[in-house]
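Everything on this sheet refers to the single structure shown next.
Just one protein chain is left out here, and the rest sit where they should.
Entry: chain A
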Amino acid sequence: MKKLPTLLASLLLAFGLASTDSAAAADQPAPIHFGAIGWESGALTTEILRLIVEHGYGYPTDTLPGSTVSMEVALARNDLQVIAEEWAGRSPAWVKAEQAGQVFALGDTVKNAEEGWWVPAYVIKGDPTRNLKPLAPDLRSVDDLKRYPQVFKDPEVPGKGRFLNSPSGWTSETVNSQKLKAYGLDGLYNNFRSGSGAALDAEIGSAIRRGQPVLFYYWSPTPLMGRYDLVRLEEPPFDASAWATLTDAANPTPKGSRSLPAKLSIGVSKAFRDAHPELVAVFEKVDLPIATLNKALARMSETRQPPREAALAFLRDNPTVWKAWLPAENAAKVEAGL
């Protein structure tokens, strides 16, 4: 019930009826607006940060929904103050705003976040309990894919395999298309863009449930990684000059390389950075161990737990992880609030 005035105040704000210094906002500080991220790791991180900010520092918080790009644009205009999981440097909107000094990427929240090409482990090893034979027993690296297009066959283009790429418009879509060329697979595999993240997830989930072979682009931290036994195909080691040929869609002769290690940060607006140095210090120290995170995400997705509850459980179960981020006094307040 306490939230009602906050909600009303933010509604008024949203409709432009009250400016920041009006009476409604004067009684209570304006809430800090977080971007309501739709994907699981982002949603969980958002709620973890909100719990810390609310309980540890007493600021009210709120979330506003939007697509990735619209949230980045909103952050640049300070309509949002925090995006809890920002793949900084990936989107043109972000890069532009960062150069203009409107947004800042804080910290390195999930180390060893990675992206690449994966297959379910049963495709290589088989699964006697589900009566699945190993269809591609010698599949180790992307090179080996040349021998197995018929395993991953594409009903739309008979005779070719299907590589599930990310939706067109994502940076990774360009990289994967170039990688197909670099690994000499473009003649053997159909470059299938999945259209949206939800469609990609649904297709992979359905294939794994039915025990069918599937070859797909994916990334971590994600519930999928914690939930299923997946094998990442080996790629040549990371090489900066090869990487440049992969990110340039117009390059006719790309060279193979692992993807640039992903850096996940917390995106904040300039106004937030100026107003809340104490929170900036916390955000810079945030460090979520990837294995713990993948497991938490898998449980959240399997039991269909709301992110808020999953965040509470995460903070309760892993106090050593987050206590290192903030001063003891504030950490005690967070703990008392759990």
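Operating definition for what follows: a contact is a pair of C-beta atoms (placed from the backbone, for glycine too) under 8 Å apart; a residue touches a chain by one contact, two chains touch by 3 or more; residues count from 1.
To be clear about the criterion, contacts and distances are computed from a predicted model.
UniProt records the chain missing from this view under the protein name "ABC transporter permease subunit", selected from "ABC transporter permease subunit", "Carboxymuconolactone decarboxylase family protein", "NADH-quinone oxidoreductase subunit H" or "Electron transfer flavoprotein subunit beta".
For the chain left out of this panel, the touching residue among A:His33, A:Arg193, A:Arg258 or A:His276 is A:Arg193.
Remark: the omitted chain is touched by one listed residue; of A:Ser91, A:Thr292 or A:Asn318 this is A:Ser91.
Residues of chain A that touch the chain left out of view are 3, 7, 67-69, 73, 91-93, 155-156, 164, 167-170, 192-196, 198-199, 202-203, 205-206, 209-210, 212, 304.
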